[in-house]
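A single protein chain has been omitted from the complex, and every remaining protein chain is retained in its original position.
The letters A, B and C name the chains in turn, as written, and every chain counts its residues from 1.
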């Protein structure tokens, strides 16, 4: 058995890691830390796991050696602690933003303060299995993408790789659930204010822009990605409506082939484009709890626009599930281990 | 007192007309027709109006003479009946799509079947007071815009008129509530399937494209508008996130001035762009029941993109309220009569 | 014109008072205080009122003389300040709990701490117009009931008065929206935790028990009321399902007559019991923003149980609207002034 611990186990990502790993036949969970809840029952914070998981949260400075450490701390918190974490475990999966960007300067530009351990950045692999499977298999330290970045990159990658869309002005219109903002109550998350909302909380300036552009850079050509994020009535889930423009007059069949070529063997990417039924394009609702990224598209007859639609559960394929998929790769396990929940319908 | 009747009074638009006109000091409601509910209590279908409105629905062929007739029938139903409606009332406000487009061919192209009374099209004025107030004042026959069209046109008009944005590829990402699909139950509107949905029901091909492009044509230059519509968890309301590109480097202050110039005196258009508070941009939630169209915008530092955000209640400013505003203009009443409900918070 | 001010104007009740009074032809609003937001725009906190109400919040010690003062402070805050408020205005409407109970001891028993101005309690009339209209007309100082109490008392009063139900063990199963807990964010109101919840937050021990029993005491016989309160997915609204037992075998028609006799002339109480349509019993959804209390009932064939169903908008008939109704009575205005909003459908 492989032992893992979680630094930052009381947030929503930490809870999902604990849930997913419950089922994992080769993993032992050793500790989960929490600043707010150290010494208190894990099941009080994650009520779905009562009686099934670790009894109590630990303090972060009580972390003992383990085989792999997940880090699910708020952005900006892991960089200074990373040297310490390196002593705790030979393998690290950091789910925060601190090591996602290749460049400390770009980090500062988007996150506002100076990177504290820029010398460690190069040790981290951007943990998107569909793009970097072989690197992840060999990696010791990986950094999980942002949830909005994962679904956007996966939706766009085949089109960028095959060079079929214009790279200037790729517009990502993201619809977001409330859980992506974390487990801490704020005036904006107060139910009477947040319920039923359609709130343009980031019409411009979304930080995931940087990592999406970074990962979609091919042959040194960086695309320009323009995000608008709107908070809607939903707890889990992200749906991105991506407005792109085709360079040449491809048919929908051509585009289907491109996605098929890239993702035909992927266990967690599905192309959803149906003529019948209610669920003809991706929808986050039926992905709750699953590790799938569903992708669909529609060509506009009125122009050369290609609308690409991507959906995930932000806490699974968007963070914790994707991390466990990477863990499986890093440790040589079957890639889909403990990630087979098919989702619920209706829900 | 002016007498009015409603052809098609049992749908959601008919219900809102009845509600808004309850309060109107100069209007008497004579009849409301319903094919499904003729002879049955109006208050059974519109439970908020029990005991306060007409007792029973009439049949459409029982319509008696009145001063003004509202038509709230499904698309495609009013064109053949219009000669008959002309005999019922000297003034007509048609809230369906049949007479919105200047050209019978364009109508057929977007709505699929041949127009049955193309010779009448020219008699109808497109009923958007903010753009055509003087025409509406003098009109006998007007045609209410589509709800998604109203908020999009109002959001874009100042920018188009002042020539500050590129007219090619204006992208309208619309978030829609369930009431816009009407009052008839369908498999897609079944609560377990529709609740919590983020459904790309029209990624391309939205019919309102035609009227938006028509109304935003200036000096013969037709813009190209690209709509994607997504159904979200909401009953009332539309929010459009419009992605446009500035031709020149205008400041946000410059843009504010343009909106101010066009809408500074408008009673129902508000520019919403705040630095503080939770409601910094337009949100449909606090517009429920109101006749406001709230508009905001944000310039992207990362490109020349200007994101414009518009919100309405689809059943008020999006249909019935806008129609009453036009009635007030047509009949020489104060424009805001019976339209002053400020909206609720929280809700 | 009568001038009023609001002590505690930034909460949800304060906001509703401001909204309702916007429309009132005989009231001038002078000040609204807020501890948290003093000096900040009222429209930032109550976004539906932007540009239509007072510009800024005042401090509570800046309150100037006015004709009537509303107090919408948290429970326990007004009792010590009341002598000072008496200097501000000759008429007081306190919407908190401090003066609702006739006895300081009972107050302490349910609210946990000692009453600070027990000598003032007798000066306050319990402000339920349907039960105490004439007293309210003559009163200087009144105390608004709790929202859950209002709907329960109105639902039960005719049955108690006519002596037709057993007074032991009246069970009130209350379904509550999130706005009743106030405008302050807490871990329990965090959207991912509160959304979609069916939470038994007060299975027993609801404080409104005391005032309901007090007001339903007839001829010295105090009934025993047993409340369970469950928080559900809703922002505004309370629905109570009240399980009572008939003493004798009355028909539904008999019961209808009893309600009719008590409420036939009431402007804001409606008996809702229909055979057809979707809205056959009271539902809070279509009461949003209205001052109605809808009441329905159903006799059980399986026993002598009579199920009584009551619904209100907790912020209108449950607090602010009921207070304005009382203001109209106290000042000799038409009782329904500025309270005629009929509600929305669908919503």
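The criterion applied here is as follows: contacts are C-beta pairs under 8 Å (C-beta built on N, C-alpha and C of every residue); 3 or more make two chains touch, one makes a residue touch a chain.
The structure presented is a predicted model; accordingly, all values stated were derived computationally and were not measured.
Only one residue from B:13, B:31, B:53 or B:178 touches the chain missing from this view: B:178. The hidden chain makes contact, of the residues C:77, C:161 or C:305, with C:305. Contact with the chain not shown here comes from a single listed residue; of A:17, A:286, A:326 or A:339, that residue is A:286. Summarising the interface, subunit B meets the missing chain with residues 12, 177-179, 183-187, 189-192, 194-196, 233, 235.
Contacts to the hidden chain, counted on subunit A, fall at residues 12, 15, 19, 22-23, 40, 44-52, 179, 183, 235-236, 270, 272, 274, 276-279, 283, 286, 288-290, 340-347.
Residues of subunit C in touch with the missing chain: 169, 171, 173, 175, 187-188, 192-193, 196-200, 203-205, 209, 224, 226, 228, 230, 232-234, 237, 239, 241, 243, 245, 278-285, 296, 298-303, 305, 307, 309, 311, 346-347.
Simple rule for what comes next: only the chains that are shown with their structure count from here on.
Once CA atoms are averaged chain by chain and compared with the all-protein CA average, the nearest chain turns out to be B. With centres set at the average Cα position, the gap from subunit A to subunit B is 38 Å. Mean C-alpha positions place subunit A and subunit C at a centre distance of 46 Å. Spacing of subunit B relative to subunit C, judged by their CA centroids, is 36 angstrom. Of all residues in subunit B, those touching 2 or more other chains are 278, 283, 346-347, listed in ascending order.
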